[in-house]
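There's a structure below that I have some questions on.
One chain of protein is taken out of this complex; the other chains stay put.
Note that the chains are named A, B and C in the order they appear, and that numbering of residues resets to 1 at the start of each chain.
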């Protein structure tokens, strides 16, 4: 993830200006790329932090769990590409809807992959013991909501790209709030 | 390996469309690149997981062993390049065979390098003690089969690229199955 | 940071020469890129070293502190881009001012972000106990001066790009001096 997050900047190409054009105008015109860079950087950063803290909740792993994690990481490592597409075409009206749709799909994929990782871990009993069932239900609900909202963003992007982007940004801002700490049932808090 | 796996996405360039062309069509046309990305990502991921678990089987190392590992890593780090070639030329009929041949060679090289690492370790007695000889023979056989199948894929690619690609994909799916756990002989299981 | 620092070289493109042009002249003409590479490499290296040594001064973290650190890392990861712009346009007189302004902003952003990380840690009492208040005041003053000087470099760059660049280089040379070691108050030196 550290690598995927750093590669984001590589996708912004140095603008080419000749003689009497203004470099500062060209640099300013890249604002959609900067916006996409910041959004994707923060999103990967949040996944990174959450991934780390959630890994503590897994008591053990198995082969399928590892493979699901590889798929999750594959979707994260893919993000620089839709980010670059969004940065390049956000300001071109004819392509904006397509670019936002692609970017929303790019965000939907890790949400789905992470949801599958979580569901599988829950189903196979890979979570640590003593987790409060209410907390587990809430986390499941929260991950499902993320999948639903990114799916909604994909759908909305066909007709109203800016609204879809607002959903993506809003969801990210929500995730910037301090995460709920895992709750353990009484009797297990001495672990 | 973490870096090689993440660099795969960099090789997919943002498509350039003008005015009335469709960005979504261009993005969809990149499906061979996505396919190559997924295949190479999974293959490197599998090597990574296997490399980690096999490293536990090596009791000690020597200079030649380290150099063979450098060569193995060199073949892994090379993979993003044939992956990019495959993604770009898979759909161009005139170039398909060449692209698949190159990609199959790209997969054959790490298989050979890994086989050499394993053979050398076995020959020089670098493996941990107590490994069941039958397990060692089976692992040797399995690595040899991989080399044979990738060699076959290279050969087949000259006449039937899609069949060669199917061999590569099929072999990868096989490796996705849970690996056989190392077997230790009785008396050594208390290590 | 290790990744951002290594990516700097990727932004220098291989020059394209044909038949009777001189490759060595083209390579020599890239000197602004080499200069920008060295300057940014050293700056990221200094931040890296300082970040490591300052992290020892933080007793504990909270969510906002982590988010401020993500923002700081985002500004560091952004640096290869203004570095590439500076390398490409430093020798073009019409674009020099714009390129230096952009680069100075690129250096100002991590200085501001780091200052915020520090201010927040100080405000919320995240620093280890026993730090000499005079040392804390001095560090705060030093970080503020950096922000002020980079801001000055941005301002100066509009009228005198070379002078602005001299400020950036000079500040970097200053930071190359051995950093002041943290001072602890008596009674806390047994930690």
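Going forward, a contact is a pair of C-beta atoms (placed from the backbone, for glycine too) under 8 Å apart; a residue touches a chain by one contact, two chains touch by 3 or more.
In this text the structure is predicted, and so the values were computed from the model without any measurement.
**Student:** Name every displayed chain that the left-out chain is in contact with.
**Tutor:** By the stated touch criterion, the chain not on view contacts B, C.
**Student:** Which residue among C:2, C:134 or C:166 touches the omitted chain?
**Tutor:** Considering the complete complex, C:2 is the one touching the chain left out.
**Student:** Would you indicate which residue among B:37, B:54, B:89 or B:150 is in contact with the undisplayed chain?
**Tutor:** B:89
**Student:** Just name the one of C:49, C:66, C:145 or C:163 that touches the chain not displayed here.
**Tutor:** C:49
**Student:** Using the document's contact rule, name the residues of subunit C that touch the chain not shown here.
**Tutor:** Within subunit C, the residues touching the omitted chain are 2-3, 5-10, 12, 14-15, 17, 19-20, 22-24, 27, 37-38, 41-42, 45, 49, 176, 178-179.
**Student:** Could you please point out the subunit B residues that touch the chain left off the display?
**Tutor:** Listed in rising order, the touching residues are 3-4, 7, 10-11, 62-64, 66-67, 70, 73-74, 77-78, 80-81, 84-85, 88-89, 94-95, 98-99, 101-102.
Methods note: only the chains that are shown with their structure count from here on.
**Student:** Among line, ring, star, complete and other, which one matches the pattern of chain touches?
**Tutor:** line
**Student:** Comparing centres built from CA atoms, which chain ends up most distant from subunit C?
**Tutor:** Between subunit C and the rest, the longest centre separation is with B.
**Student:** Give the rotation angle, in degrees and rounded to the nearest 5, that superposes the C-alpha atoms of subunit A onto those of its identical copy subunit C.
**Tutor:** It works out to 90 degrees.
**Student:** Averaging only over C-alpha atoms, locate the centres of subunit B and subunit C and give their separation in whole Å.
**Tutor:** Centres of subunit B and subunit C (C-alpha means) sit 39 Å apart.
**Student:** For subunit C, give me the residues that contact two or more of the other chains.
**Tutor:** Where subunit C meets two or more other chains at a single residue, that happens at 3.
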